[in-house]
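Apart from one protein chain that is not included, each protein chain of the complex appears where it belongs.
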Amino acid sequence: MKLVKLSDFWMHKTAEKRPTRDGYGEALLELGEANPQVVVLTADLAESTRALPFGEKYPDRFIECGVAEQNMMGVAAGLALGGKIPFVSSYAVFSPGRSWDQLRVSVCYTKANVKIAGAHTGISVGPDGATHQALEDMAITRVIPNLVVIAPCDAEETRKCTLAAAAYQGPVYFRFAREKTPVMTVKQTPFEIGQAYVCREGYDVTLIAAGPLLHAALMAAEKLAAKGIEAEVINSHTIKPLDTKTILRSVKKTHCAVTVEEHQTTGGLFGAVAEALAKHYPVPLEAVGMPDSFGESGTPDELLAKYKMTEKDVFSAAIKVIKRK
Amino acid sequence: MKLVKLSDFWMHKTAEKRPTRDGYGEALLELGEANPQVVVLTADLAESTRALPFGEKYPDRFIECGVAEQNMMGVAAGLALGGKIPFVSSYAVFSPGRSWDQLRVSVCYTKANVKIAGAHTGISVGPDGATHQALEDMAITRVIPNLVVIAPCDAEETRKCTLAAAAYQGPVYFRFAREKTPVMTVKQTPFEIGQAYVCREGYDVTLIAAGPLLHAALMAAEKLAAKGIEAEVINSHTIKPLDTKTILRSVKKTHCAVTVEEHQTTGGLFGAVAEALAKHYPVPLEAVGMPDSFGESGTPDELLAKYKMTEKDVFSAAIKVIKRK
Amino acid sequence: MAKNLQQMNKIANSIRQDIIKMLVTAGSGHSAGPLGMADVLTALYFGGVANLDPKKRHSPDRDRVILSNAHICPVLYATLAHRGYFPKSELKTLRKLGSRLQGHSNSHFDIGIDTSGGPLGQGLSQAIGLALASRLNNKNDAGRLGPSFAEASVGRRAMRDVRRNYHTWCLMSDGEFDEGQTWEALMLAGKLDLREVTILIDRNNIQIDGYTEKIMPLENFSDKLKAFNWFVIEVDGHNIREILDAMKKAKAMAANPTAIICHTIPGKGVDFMESQFEWHGKPPSPEEARRALHELRTLGGKIKSEHE
Partner (left out) sequence: MAKNLQQMNKIANSIRQDIIKMLVTAGSGHSAGPLGMADVLTALYFGGVANLDPKKRHSPDRDRVILSNAHICPVLYATLAHRGYFPKSELKTLRKLGSRLQGHSNSHFDIGIDTSGGPLGQGLSQAIGLALASRLNNKNDAGRLGPSFAEASVGRRAMRDVRRNYHTWCLMSDGEFDEGQTWEALMLAGKLDLREVTILIDRNNIQIDGYTEKIMPLENFSDKLKAFNWFVIEVDGHNIREILDAMKKAKAMAANPTAIICHTIPGKGVDFMESQFEWHGKPPSPEEARRALHELRTLGGKIKSEHE
């Protein structure tokens, strides 16, 4: 089992906070320098998706599409057919929300080498309200064949994820958050597409997280430990292909699990894990995530609390699922 | 438990064959007469979605949108805000495939009273090939809050489903097939949104089907019976809200289940059932459906066989899942 | 009912002040678009051409307003509050948890808003649907509407909407004309000669990433609209008289639907915001809000603020 030593790499207590999207912007700059085939597209959202610095440094390889997400996805497919490695940058609600058909056919069916960056995911998008909070993106991407789906946990992992997406041959969708979230990983923390990492060992319950809420899972694990419950925490950043092996190894020990995600609790990480367990090793599973509802305006913290996606909620879900064993 | 008496209603042995979409066309004509608020929209697919007879009889209430699915979905939302009951008719790959964002916001977030009919679903669409075979529609609709998702099993049930959708206040998505499929239900067979029906009782394994493949499940149940295995067969036409009660009642008896659907085995019926079982009663579950792959050209029968969605495959899945108990 | 021009100019100014106050309290939101459209919204709700009245907010024959570029909702909220749809005191709840004034306007509350927005380009299609509903209600066969079945299946609110005629006003931004859905909708309305719908376009020449003619050029804009069979009127979007005249013309059209291109200055009324695309999506800081309010109260130094 690949275990990331907490002491070395996971500094969740003293974590500084940075928006995950910053990691995207940094990686694009690195890629701009390293690989002239990398091109970046945006649909009138250069700054907030963090595509802007690349655009300023490499204006020739930056394509401003205006507010036209369908066309942007198709242009990216064409660029890929012409040997480029395009990064499509918008908010997840619009891309792939408004470009799903283009993603399915122009990109995934053709296996065009397109990378789709979905910004502003999760309820923590906050005051913009329901329409801007992407809570369905993992479900609508995960179901498309040939597409890799990733939810990195912090800015550093987002940087690595972006680089890994560029190196991977084929379509990749990855999502990030708007707000600052704790940086839990460091440069040396390993990242590999499709490889989940056990970042805390335990035997009573498995907490499987994707995205910034991994931090809530780690904090809940500490609280559980204080009650004598040892939780295993898995960073399952890749939703598809799911690292079923790492997850099964853990639940065969703990016999129950909780999924933690800023996404509807249908079709996303919870769906993927439920499907894998049902096929291979059915055990009680609880979901921390959006309870099949639209979001609303509020501060990120208010909304995470209202819709039960905090450390406290992970804690309660763990207690509940252990009782169900 | 609501049990449909096989002898009375399910005539799967002597079944005549009709395309499910025919039931849509008939119901629209009934609705046209009964309710002047019903309007029908299409995006250049009047005949093959079976919206045409309505359009010919009620031209004033028929809106031909041309090949523009996004606009069609939005126009439907506006009609609903104006008190109409619009039926949006296209192929599922295009609507909601190309109109997902409009479905999410203009329709579902607003709770506009729009009915979306997705034609040409499943691998059995046949020779048109991968792009036209809707195998992801249930996953991308099921994750949207406020939306009902239905996969009726035959032409008669599609007729009832269409009438029920008109009577229901709120957005409904329902899908149908292109080819002729066995008509298993009759006029008196009950249909209620959200109500699954046990159409064959058994205690060894639960076969949960949605859509025309219910027939394969019923046939497999007979073959299993010949081997001394009693399968319970459930018609779970409503994917959302899933009738968890009926499903749980059955698996608490059988302790294992197989889902049967013409859809990817991620995020659709298999996903919905896996999620429900994981939360309430985890048991071994096998999936009959599309194995995370695009389709291709071929005859419906060839494709169903190649991608393992036949009676034989249901039979094998049942044997396999029973062994896993 | 309808206000005179002087009154309306004053109202527009108050609306601008409220926009500044709302945004600084919210701590997030859009400045440029809302300030730029205050005169158009004032004309729409106070000018007497559109049939809009808080007392008839559920009337089946009320005109409909679709705000397609819902990020400029602060100007809609402020206008509705000034018009009496809900208490002005509620304006300060903008973007707060539990508020009826969500970050992008929606139809969930009884505050005079007919639909939800956020993703650009979805409004015109809905406006067309509403206009078609109105047209259908006017048909002879409307007499056949049996209340019993309709009541059962459509619900109460919808029932109130049948058998009457209204005009639909769709507010849109220039950025929304980048979206394909907008052109699909324009084409359908052109096909149907849908004179029951009128667009009021915020032609402010900015979008998020910069000036429209750099990010996604729309010119020759009116040529495009005309080629899609729309009747086009261009007005100074800060001249309420011009706006109202155009609205009257649009309502009187016999065939084509009308697009009124309202040439506006984004951030209008606040010197340091005017025509700066950077103000698309950010709120003023408290200090900036103070300066903005001072400028608005003194009409850019032309008069003394009553408050100072």
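Read from first to last, the chains carry the letters A, B and C; within each, the first residue is number 1.
Note that in this section a contact is a pair of C-beta atoms (placed from the backbone, for glycine too) under 8 Å apart; a residue touches a chain by one contact, two chains touch by 3 or more.
Since the structure is predicted, the reported quantities are computational estimates derived from the model, not experimental observations.
Only one of the listed residues, A:80, A:93 or A:256, touches the absent chain: A:80. Within the complete assembly, B:132 is the residue of B:132, B:159 or B:263 that touches the hidden chain. The omitted chain makes contact with just one of the residues C:179, C:209 or C:242: C:179. Residue positions on chain A in contact with the hidden chain: 34-37, 39, 60-61, 63, 65-66, 68, 70-86, 101-102, 105-106, 109-110, 113, 166-169, in rising order.
Although one chain is not shown, part of chain C still touches it, namely residues 178-184, 187-188, 190-191, 216-217, 220, 223-224, 226-229. Of the residues in chain B, those that touch the hidden partner chain are 42-48, 64-68, 70-71, 93-94, 97-98, 126-132, 296-299, 302-303, 306.
The criterion applied here is as follows: only the chains that are shown with their structure count from here on.
With centres taken as mean Cα positions, chain C sits 36 Å from chain A. Taking each chain's centre as the average of its CA atoms, chain A and chain B sit 31 Å apart. Shared interface positions of chain C, i.e. residues touching 2 or more other chains, are given as 106, 116-119, 180.
For chain A, the set of residues touching two or more other chains reads 70, 93-94, 97-98, 130-131.
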